[in-house]
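The other protein chains are all here in position, but one chain of the complex has been omitted.
We call the chains A, B and C, going by the order they appear; numbering starts again at 1 in every chain.
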Amino acid sequence: MADATPASLAARVRDGEIRFHELEEHADADTAAAARRRLVAETADADVDALGEYAFDAADAHGSNIENMVGAVQVPMGVAGPVAVDGGALSGERYLPMATTEGALVASINRGCSVVNDAGGATARVTKSGMTRAPVFRVADVAEAEALVSWVRDNEETLREAAESTTSHGELLEVTPYVVGNNVYLRFRYDTKDAMGMNMVTIATREACDAIEDATDASLVALSGNLCSDKKPAAINAVEGRGRSVSADVEIPREVVEERLHTTPEAIAEINTRKNLVGSAKAGGLGFNAHVANAVAAMFLATGQDEAQVVEGANAITTAEATPDGDLYCSVSLASLEVGTVGGGTKLPTQAAGLDILGVRGGGDPAGSNGDALAEAIAVGALAGELSLLAALGSRHLSSAHADLGR
Amino acid sequence: MADATPASLAARVRDGEIRFHELEEHADADTAAAARRRLVAETADADVDALGEYAFDAADAHGSNIENMVGAVQVPMGVAGPVAVDGGALSGERYLPMATTEGALVASINRGCSVVNDAGGATARVTKSGMTRAPVFRVADVAEAEALVSWVRDNEETLREAAESTTSHGELLEVTPYVVGNNVYLRFRYDTKDAMGMNMVTIATREACDAIEDATDASLVALSGNLCSDKKPAAINAVEGRGRSVSADVEIPREVVEERLHTTPEAIAEINTRKNLVGSAKAGGLGFNAHVANAVAAMFLATGQDEAQVVEGANAITTAEATPDGDLYCSVSLASLEVGTVGGGTKLPTQAAGLDILGVRGGGDPAGSNGDALAEAIAVGALAGELSLLAALGSRHLSSAHADLGR
Amino acid sequence: MADATPASLAARVRDGEIRFHELEEHADADTAAAARRRLVAETADADVDALGEYAFDAADAHGSNIENMVGAVQVPMGVAGPVAVDGGALSGERYLPMATTEGALVASINRGCSVVNDAGGATARVTKSGMTRAPVFRVADVAEAEALVSWVRDNEETLREAAESTTSHGELLEVTPYVVGNNVYLRFRYDTKDAMGMNMVTIATREACDAIEDATDASLVALSGNLCSDKKPAAINAVEGRGRSVSADVEIPREVVEERLHTTPEAIAEINTRKNLVGSAKAGGLGFNAHVANAVAAMFLATGQDEAQVVEGANAITTAEATPDGDLYCSVSLASLEVGTVGGGTKLPTQAAGLDILGVRGGGDPAGSNGDALAEAIAVGALAGELSLLAALGSRHLSSAHADLGR
Partner (left out) sequence: MADATPASLAARVRDGEIRFHELEEHADADTAAAARRRLVAETADADVDALGEYAFDAADAHGSNIENMVGAVQVPMGVAGPVAVDGGALSGERYLPMATTEGALVASINRGCSVVNDAGGATARVTKSGMTRAPVFRVADVAEAEALVSWVRDNEETLREAAESTTSHGELLEVTPYVVGNNVYLRFRYDTKDAMGMNMVTIATREACDAIEDATDASLVALSGNLCSDKKPAAINAVEGRGRSVSADVEIPREVVEERLHTTPEAIAEINTRKNLVGSAKAGGLGFNAHVANAVAAMFLATGQDEAQVVEGANAITTAEATPDGDLYCSVSLASLEVGTVGGGTKLPTQAAGLDILGVRGGGDPAGSNGDALAEAIAVGALAGELSLLAALGSRHLSSAHADLGR
């Protein structure tokens, strides 16, 4: 492998000597990526050198994070805050790291953080937790479906032993059966501690499925039967939660609302009702908020989370009300925020730095506390974003803000 | 500004002389970002140097893409393909650029592309197009609501003139009214050509709202009343579309299914029905697919799209059936894929390279064709991913694939 | 047929001479029903004589409303009101007829009507109208799907002519295409005047489908492809409407709220937000109301509507707010209320009397106005029910009210 250059490797691919996706077997990962850039550039007749200016070791990413690597995309990162948080797992002041290309977003959330601080900080809590995997089994008929449901209810301990035999960290919390004709879906829910946990629960559930197939006539169709539900908008997640169910709120004195946000608690409550509640209701929505996904996506990207899980992260409800004392109460509740501080993209240098900014990198003490803290941080970021946008809408500055600051 | 160093700037922020978010007024953007890294590192007691190893000009990103910039996150990018596409706007063989940290994802889609090629390539078409913005107005009562609805139906030309006065590219396609008590929501739909268009339609709709307020007693509450619906899971997008509604499909000869995917058309059709259709139905879902969001998120990130719009991108339905001839027909239809090839994150160097790999950077000829082509490319990527995962589920290799390749 | 008695007919069925469902060919409809009661009573070993005490002519119902008739079920009917309505089609004071077996329901709505009257009456308006039918076609692939969509957009006049050739009353308003892979759904929307219209639009759409199959390669799979969507909970109806979209509202002076409902506008607004808006949001709901279905079901039953369409009738949003003057504004908006004043069950004597109580029996002048008026009456009944229940919940009297009045 010592002699391999990008040019020579590319030539061998062109000649059919080696295959495009096997370049790492013939060179180090960085050289392999460089060779692919050559080949891709030729095919596309374009300059893709920018992709090669990454600053991590390709060998660390290859296989664990990426295949057919050509380089890296670079996304600008900013910070909002610092913002004061009183959380169940996260306490104190934190900068919130956000990677995005949407102009005005960080500025908007930053303004929200500032107002949260003026109100004495935000409160945050994880109220439910658990990563799910829901295999689907085929049975003979509805009689056998009912029998399988009964078997599962009577043999949860067997399933727990099988599932937990595959993991030193994960704990099976419950198994909930759902029947549709000759299909039985079993939604396994696990405590996966500081890991987002999809891989862990997939492996554990597979073992449990083997136990079911051994003991019953049911036949496994798919390890995921879509009642998990991973990376799809689904009411089951909005209702029952997946990953962390986390809420953040703040009570803002009236004068802060008036002086800093140039509006009133009543106006913000009214806008929230007409837009986030009634508007989303009329839209047939699962997301009753203004733009929670913006904070989720930007903080996911900054901390090495799975960007496709922004989908479930958007299952959030924002509330706003004028208190009896005339102040503003505002909250955001994210039903299904799937986060981890170990594994996946969290080990890459820039993403690890993102986690470090929050002080939540790696396994927490106790286990799971870093995952909880990350969830609380994102909830506070989302809260700040909601406050800022609701205020901006109230002041009718949305489009001009975009015009001034925007993309 | 010539003398400013990161250290001196950081000191001045600490001393309260200048504000954290105004550093760019006192130094060039790169130095400002470096100063912020110092301040953030101190607060977090962490090393965040990795964030500074970006390879674009901070001045290009500041303001248009990011505020309070500290640097950039780097996400590994791979390519799947090349895959043959017969699209309405995209034709020929293309590598599909994908940025992700989820191990095994690119490999999986790559396998799908290979099978698509063995079948002669995928077909793709945009079947509906239009970016929406839906302001909410407050009226006196339901009588006035009905009157406003009538006024809008009678004055669509007035609204068109107002809206289109703000843009040289955008065209107002329709305005659909929705009434809930004393709230009237007007969903404006525009052709925004190669731009994703949120900013364009926000500005245009604001002008139209002014015209409405001038002519009627209605009072604008918010430029977005959540029937748009942007970055929230909402049936209105899954049903009516937003951005591009795009479908891709492929018919795969039986022997290819058997030899390459190690399963049968009937098995894949059955899994698709039990998992993607019935399972998602039972989950209360808007996404009837296996993992379309993975392709959307990875290709969005690789091409400078708005990651928060992965939410709507997941509104997709996958179908699979054995044909009368015993082959496999498989399709994926994304109802609301919001993409652009100009503006936003598309100008950043690595993202521009991602677009170049597809050959769709900048404005298309005719206008809108690059946006269509990007949508078709993502649909084909999603199709390849669905095929690969359905086959893997059929072969019961999901968890072991992850174990081998994954996190 | 002169000699046929219930006993002799029953004997001939037992002997296999004639078939159970063909009794009307051998006797008048009343005698046939009596014979069936004998046979059913024997099989069930039960007394079912009560079913025979109906007071309409069985011959009028047989075939047009029922088959295998054994008699009739009798449901108690009460009236609420009279209530003052300022509607687009219904004006003045009306008793609202309601058939139900749920104790306390009519009393509750009656209290609501009384409060509405104290406030000067309710306002009501139909804001959208049109009955839908959505056939599904199979096409070769997504390219052909896109071509069919284009064909439909270019040939709406052809479809209109075909559809309207089958009806003297109905008018085709629009055809909206939806694509999912090789399936194309076309949602036809018609003005069916005073008829609920399902039968009319089914026949008309079938003719249009023939025109499509004649002109294209598309193949009709089913006249209803479930995007209609009839008798299923579906966002498409909640968003786009089906039948009548109708709203009713009232502004109630503060003193009336306090003295008559023993609560405050603020309390009712808060309960509505926490229960009907946020609670329904968290439930993954399409119905953001307290019990609109109660009024819909009871008035449907009293006026000969299709009880299965109560499903769509429940797609309603209730709003409540304290006005700047401290009064209570309350509204209810039913997105998809499918009603008719001709055809179906409206001709039966007791149902006709129910329509007469409202003054909306038969075809209206202009055509459609009776259907509109019926929709407005139901909306006002629903409004009264919401007001009463919200007030009762505020006063925490729900269960005790049931205990006093209820089942």
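One rule holds for everything that comes next: a contact is a pair of C-beta atoms (placed from the backbone, for glycine too) under 8 Å apart; a residue touches a chain by one contact, two chains touch by 3 or more.
If you're wondering where the values come from, they're calculated on a predicted model, not measured in any experiment.
Undergrad: In the intact complex, which of the presented chains make contact with the chain not displayed?
TA: A, B, C
Undergrad: With the full complex in mind, choose from C:Ser64, C:Ser150 or C:Ser165 the residue touching the hidden chain.
TA: C:Ser64
Undergrad: Among C:Ala7, C:Val75 or C:Ala215, which residue is in contact with the omitted chain in the full complex?
TA: Considering all chains, including the one not shown, the answer is C:Val75.
Undergrad: Specify the residue from the set A:Asp28, A:Glu93, A:Glu251 or A:Glu266 that touches the hidden chain.
TA: A:Glu251
Undergrad: If the hidden chain were put back, which residues of chain A would touch it?
TA: Looking at chain A, the ones touching the missing chain are residues 86, 88, 123-128, 141-143, 145-146, 149, 177-183, 235-236, 238-240, 245, 247-249, 251, 284, 317, 319, 329, 331-333.
Undergrad: Using the touch rule from the top, list residues of chain B that touch the missing partner.
TA: Looking at chain B, the ones touching the missing chain are residues 235, 238-239, 270, 273, 277-278, 280-286, 288, 317, 319, 321.
Definition applied: only the chains that are shown with their structure count from here on.
Undergrad: Both chain B and chain C are touched by which chains?
TA: A
Undergrad: Over half shared numbers or under half: where do the identical copies chain A and chain B land at their interface, same or different?
TA: same
Undergrad: Using only the C-alpha atoms, find the rotation that maps chain A onto chain C and quote its angle between 0 and 180 degrees, to the nearest 5.
TA: Between chain A and chain C, the superposition angle is 180 degrees.
Undergrad: Where the centres are mean C-alpha positions, what is the separation of chain B from chain C, in Å?
TA: Distance between chain centres, rounded to whole Å: 39 Å.
Undergrad: Hey, how far is the Cα centre of chain A from the one of chain C, in Å?
TA: Result: the chain centres lie 42 Å from each other.
Undergrad: Distance from the CA centroid of chain A to that of chain B, rounded to the nearest Å?
TA: Going by mean C-alpha positions, chain A sits 16 Å from chain B.
Undergrad: Which positions in chain C are in touch with at least two other chains?
TA: 235, 238-239, 284, 317, 319, in rising order.
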